[in-house]
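Single-structure report; data block below.
What you see is the complex with one protein chain gone and the rest in place.
Let's look at chain A:
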Amino acid sequence: MADLTTDFLGIKSPNPFWLASAPPTDKEYNVRRAFDAGWGGVVWKTLGEAGPPVVNVNGPRYGAIWGADRRLLGLNNIELITDRPLEVNLEEMTRVKRDYPDHALIASIMVPCEEASWKAILPRVAETGADGIELNFGCPHGMSERGMGAAVGQVPEYIQMVAEWCKQYYDQPVIVKLTPNITDIRYPARAAKAGGADAVSLINTVSSITAVNLDTFSPEPSIDGKGSHGGYCGPAVKPIALNMVAEIARDPETHGLPVSGIGGITTWRDAAEYIALGCGNVQVCTAAMTYGFKIVEEMKRGLSQWMDEKGYATIEDFRGRAVPNVTDWQYLNLNYVTKARIDQDACIKCGRCYAACEDTSHQAITMSADRVFDVDDSECVACNLCIDVCPVEECITMERLAPGTTDPRTGRVIPAEHADWTSHPNNPMARAAE
């Protein structure tokens, strides 16, 4: 039986599944339910300064997009940080940490970019017994208009400055949560590291409008006929997040910086992928909001099962294994030639591969009068679109043409050795072969 326990920055938790700072972690009641349901850790809903708390809208806070059968694919929210008094949150956190000492409890914080503000709140957070803090430099909506959240995360100098204050006034691990609403994620990550942060977590939500109401012409969610961009999350953002995690993992300046992975984690498989890209744990929100806290049970059992099948005893056994395989396009092997193969027994003859290839790609799939679909190797560039649109998993696969055989499309014999763009004759910058 695989050991799912994790040690992230010295913070122990029974499994790598933490709830991200978000509505599900806003209150003692919810967090106790989460720990009882089996979540390994919780990042408490973001705390603001002492004094009158922020207010939230009193109309809808969420918008969504759906796939078939109304499966929720993406969720967008315009909820701000906690709208409950700081004192209440701190008292609740203290009680929860006392009652759940083996679970991770992290305080998420968002206060103005002034040293005094951070200096004031950090000791109070420390008193709760929280295992660490996460700096919310990510929320793209509402608070960013007030110079906080993503407004900080978009300026590397601010990230470094605040991280330094936190390391100065707080002696437990400091995690910087990054916004994806930026051109190159490596810059804020480098700034966090330069500021002394112990880790980064990413991604926060993506600026978004989920829909426009065609009766009122208001963006959704609509507040009295008006809408404001929200933060987008859920399965739809996972590819964006994975890439950003990978960028940080393979950047020489930040390589090895601990990462807590966030973004659309819905199943054990998603979590394993983040960990394979180097994450020490993962944070989940939308899946819990969609299905309830019990969803963690599938994640834990699934990850454990897969680790057992693969022979990984601990999370560390496979963590980061995918990082060396993330590379630049220019290094991809151009002598790796594949062709689509259609399993005629599995094919249900919907013809989507044909339509996709014929209309939008390379005319490499043929269709007979009796709806048999075949691949024309002399046209197939192995783009994978047929596989992506096929409703039957594994019906179409890619088969590698062995080196030494001739690619019917190019008429070239496929060399065994690696060759990429860096040495390709069409590349004006090509380096001479050595």
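Convention: a residue touches a chain if its C-beta (ideal position, glycine included) is under 8 Å from a C-beta of that chain, and two chains touch if they have at least 3 such contacts; residues count from 1.
Basically, contacts and distances are computed from a predicted model.
According to UniProt, the chain absent from the figure is "NAD(P)-dependent oxidoreductase", selected among "NAD(P)-dependent oxidoreductase", "ABC transporter, permease protein", "formate C-acetyltransferase" or "ATP-binding cassette domain-containing protein". Across A:M1, A:V55 or A:A68, the single residue that touches the chain missing here is A:A68.
Interface note: of A:G311, A:P391, A:G404 or A:P428, the residue touching the hidden chain in the full complex is A:P391.
Touching the chain that is not shown, out of A:K349, A:R400 or A:H424: A:K349 (per the contact rule at the top). Listed for chain A, the residues touching the missing chain in the whole complex are 68-70, 348-352, 354-355, 367, 371, 391-392.
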